[in-house]
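Presenting chain A:
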Amino acid sequence: MNSREKILNAIGQNKPSLVALPEVKIAYAENINLTSRFSEILTGIGGNTIIVKNYLEIKSNIQEKFGTYHRIVNQVDEVEIKNEDSLELKKPYQLEDIDLAIIKGRFGVAENGSVWVEDSDISHRVLPFICQHLIIIINEENIVSNMHDAYRFLETTSFKNLQNSSFGVFIAGPSKTADIEQSLVIGAHGARSLIVYIIKNKF
Partner candidate 1 sequence: MQNQFIEHADAAENFIKDEPRTDWHDETLWFVRQKRDLAVNKIPEWEELREFASKIKDHSLSNLDNYLLEFERNAQNNGIQVHWALDAKEHNSIILDIIKKNNVSKIVKSKSMLTEECHLNEFLQENKIEIVDTDLGEWIVQLRKETPSHIVLPAIHLKKEDVGETFHQNLGTQKGLTDPKELTEIARDYLREKFLSAELAITGVNFAIAETGGFVVCTNEGNADMGVHLADIHIACMGFEKIIPKLNHLSVFLRLLARSATGQPITTYSSHFHKPRVGQQMHIIIVDNGRSNQLARPDFRNSLKCIRCAACFNTCPVYRRSGGHSYHNAVAGPIGSILAPNINMRENADLPFASTLCGSCSNVCPVKIDIHQQLWKWRQVLMEEGHGKSSKKIGMQLLNLIFTKPKIYRLVGWIGRMIMKKLPFSISNSLNPWYKQREMPEVPKNSFREWYLKNKK
Partner candidate 2 sequence: MKVGLFIPCYVDQFYPQVGIATLQLLEKYNCEVFFPLDQTCCGQPMANSGFNFITKTCNQNFVNNFKEFDYIVSPSGSCVLHIKEHNQIENIFELTEFLTDILKVEKVDARFPHKVGLHIGCHGQRGLHLSSMSELVSPSFSKPEKLLKMVDKLELLKPVRVDECCGFGGTFCVFEEAISVKMGKDRIKEHELNDVDYITSGDVSCLMHLEGILRRQKKAIKVIHLAEILNAN
């Protein structure tokens, strides 16, 4: 018997008798403005939100804020800032000195200010972590209330029929640490700052 068999056997023998799986049902009473809540929470955890009407507004805002930055990488076609040539052919470590990365987010979660970023929307998995500053763009209509709604959304999109996304991440704010005497420092190993642009609902 190899270790796998030994372990599975031991578990089979030692596990308690079957207990029912509960159906997770959380009743929701709160009637809140999801965009405001999302912004409030994200700001509270060190991020920034900017509500815009369209991609044009995003472009001018970015140019205003980050115009002088050396290496900007844009993975959102609708934002008319040129991406690097053949970026997708570069090795991950070659993204080392990216100052600013602009990427798409699939949806936001109001209760914790996080945004779901999907592997297939970025050229390299390391991109949102290795850049110094990060911008994520989402549509306002894609802000859900809480994590239960978030996974329901994922089950109908990235994880539909369990065709798994290969890598996805909830990003909630810039990287941070409080490991030194519980003193909060924004900017640990990941991005030093995060701006989420929220494109307003048309209606």
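Here, a residue touches a chain if its C-beta (ideal position, glycine included) is under 8 Å from a C-beta of that chain, and two chains touch if they have at least 3 such contacts; residues count from 1.
With respect to how the candidates were assembled, all candidates are chains of the complex that A comes from, given by their letters.
What you see is a predicted model; the values in this text were computed from it and never measured.
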Exercise for the section: Mark the candidate that touches any copy of chain A in this complex, from 1 or 2. Expected result: 1
Fill in the blank from the handout: Per the touch rule above, chain A residues touching candidate 1 in the complex are 2-4, 6-8, 10-22, 24, 26-27, 29, 41, 45, 92-93, 96, 111-114, 119, 124-126, 129-130, 146-148, 150-152, 154-155, 159, 162, 164-183, 185, 187-191
